[in-house]
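Every protein chain except one is present and positioned as in the full complex.
And then chain A:
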Amino acid sequence: MAHFFLHTLIGQVILTVLEALAVLVPLLLGVAYLTLAERKVMAAMQLRKGPNVNGPFGVLQAFADAIKMITKETVIPSGANRFLFLFAPFLTFSLAMTAWAVIPTNDGWAVANINVGVLYLLAISSLGVYGVLIAGWASNSKYAFLGGLRAAAQMVSYEVSIGLVIVSVLLAVGSLNLNDIVLAQRHVWFCLPMFPMFIIFFISALAETNRAPFDLPEGESELVAGFFVEYSALAFGLFFLGEYANMFLMSGMVSILFLGGWLPPIGIAPFTWIPGPLWLIAKILFCLFVFIWVRATFPRYRYDQLMRLGWKVFLPLSLVWMVLTAGFLLATGLLPQGGAS
């Protein structure tokens, strides 16, 4: 049996599909319940009740929304480019799923444990711009187009600081493999020695996923709903799912790069009884809670403030921190001599 799965072509294909399902099914369920959790948490913060009609505590609300979304009519604007219009939401959604291939949930537990895992994540998240940009252009609507342009400018700007923050982490790890990055945090999680970078990365993650307070691409007061103003039914649903799956992905990246991935806070008895994947899930859920908390707390940024924050504050800060990290590691002789596969 083991021979069939590991050494024959068909067996490997089946194994990979099963592994992908093992990641994607919990992820999609998580996305469904994140929408509910967001409404519940925000309701609690605003002294409301939130959805509480469908099922106990409203737990069936997510499925009610899904059924509503599927049974609605897909309206395609008359001047729109049909293919690209329908392609954009699929692109956004499938990219958010694809990235999970490299996220390790325990020591060596990743669908693809590749050597350039971090670069793969960066590449996939930089492709996310296209879903938004194509949606904005293909809708043939001024509001959607402006929203798409804003989103593209915002995501490209904040990717720069995300990239530089990741470089500082990589300097301390000496490997681009996500598994190695987590193992390098056995003694201390990177969020402690690199606390400023942790904060910058988290805020950039908010901007990268177009979440409040950086949700300018959809700014409903000036752009109606931004790049997906013309979308309805399933196409809109895919954008929606993609956005929430991206939140999961960014929370996963924060957990792996700064919060020690599947590692417990201290490697002693009561903590090590809890299995690794549960630690990772707990950390991801914590990050998601902060995402929602931020949304319920802060007003939206003005566009010029957003760009200023990205280019004039985060970029220099992360650049200086990168140089400092390199200098410190070199001076103390801690620079990892990595590179062995």
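Annotations for the structure displayed:
The rule we apply is simple: contacts are C-beta pairs under 8 Å (C-beta built on N, C-alpha and C of every residue); 3 or more make two chains touch, one makes a residue touch a chain; residues count from 1.
Definition applied: contacts and distances are computed from a predicted model.
Per the UniProt record, the absent chain's protein name among "Dihydroorotate dehydrogenase electron transfer subunit", "Multicomponent K+:H+ antiporter subunit A", "NADH-quinone oxidoreductase subunit J" or "ABC-type Fe3+/spermidine/putrescine transport system ATPase subunit" is "NADH-quinone oxidoreductase subunit J".
When the whole complex is considered, the residue among A:N54, A:N115 or A:S232 that touches the unshown chain is A:N115. Of A:L149, A:V167, A:V290 or A:L317, it is A:L149 that touches the chain left out of the display.
Residues of chain A in contact with the chain left out of this view: 9, 84, 114-116, 119-120, 122-123, 126-127, 129-130, 133-134, 137, 145, 149, 152-153, 156, 159, 163, 176, 302, 304-305, 308, 338-341.
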